[in-house]
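Below is one structure. I have some questions about it.
Left out: one protein chain. Kept in place: all the others.
Coming up: chain A.
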């Protein structure tokens, strides 16, 4: 789920890292492309899983990992084990991943705002274009990959191209990937949606909806015409971190650093409703405060930061489940009142035994993972007895608005138990709670003043 340490297991998986696509180009936290730090390519730095998605047919899992900027595809084996099929390293650290309806295409958004499409299963025979820069034709390799045939020749050529690429930045990725669109801001979420019969004409149309740190939600046409922007849904005043479609894709719920969730008729870029989230979050935090752990003092005005939105249907009503960073509770917004233009919708909440990290909604139940390391409603205070990650099963309560925390699995695996003592707890927070960092420090002067200049 949200945090897992991933160790590249066997080395015989295809690693598409040729041609100087260095997974070693670590980028710094500010959005400055090109700032480079070299990490030793040989040391196996663990790569943290940033996000995971599963194919509709349940046969594949796609994960994006941080340090190596990789998109990894796993096959779900009969035994339930995962077998890594491919690892493709992107230029920039991926930040969001999504699969097309038919599972054929992966969409990846990155830290610098670009979105790419990749085939789920990379073609084995992909030949990268000879990467020659126009301006430096003198550094052209003697031949191109399409003109050499022997393995030895090819090796030499590859080395040549690598050398060129080390000097000159690369223009293409060594695997099939298409640049679809770009924001000039970290892409926080990307959703692919297909609408059936949208205007009565029986047409099926797909869209890519993308969100960024600069408060934008962009609606583009689907992959074949992603360069056409249909509209923007504007109104957020802080970063947008999550998007969630409901009503067969007709409506969009967005959340981020604002105190409200926004509900959109997104095709018309029309804001239907803002729904207050701060009230319920504060109430939940207040109710969740342990009398036992007095140190878990809850500051009264913490910024709201949405980390998850999931569509959920309870007794026929369309709802959205909401997670907020560092909040030990799960929130539920029933959207029926909005669809029926009725009373203003309310967000209800249920407290959880730890900060909500991630959620899986299945037909029969909801499984959530909670942070067992930090105190409830704190991103920094570590619990006295560290309980590790925990899973809870939630069952809807009779009122349809709250949940009963039904089952509770504490990880009892002996091996993990010992590892747990070695966890650097500050590091855990660094990995778990990153969404809040998207918030802009307003009022800072980003300009280096008035200096002599051009002309």
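Here are a few things to note about the model shown:
Quick note on the criterion: a residue touches a chain if its C-beta (ideal position, glycine included) is under 8 Å from a C-beta of that chain, and two chains touch if they have at least 3 such contacts; residues count from 1.
The rule is simple: contacts and distances are computed from a predicted model.
This figure omits one chain of the complex; the name its UniProt record holds, of "Eukaryotic translation initiation factor 2 subunit 2", "Ubiquitin-conjugating enzyme E2 2", "tRNA (guanine(46)-N(7))-methyltransferase" or "Intraflagellar transport protein 25 homolog", is "tRNA (guanine(46)-N(7))-methyltransferase". If you put the hidden chain back, the residue from A:88, A:216 or A:242 that touches it is A:216.
The chain omitted from view is touched by exactly one of A:197, A:237, A:344 or A:380, namely A:237.
From the options A:84, A:114, A:189 or A:260, the residue with contact to the unseen chain in the full assembly is A:114. Considering the full assembly, A:179 is the residue among A:82, A:121, A:179 or A:401 that touches the omitted chain. Counting over the whole complex, chain A has residues 30-34, 112-114, 133-135, 168-169, 179, 181-185, 205, 214-216, 218, 220-221, 224-225, 227-229, 231-232, 234-237, 440-455 touching the chain that is not drawn.
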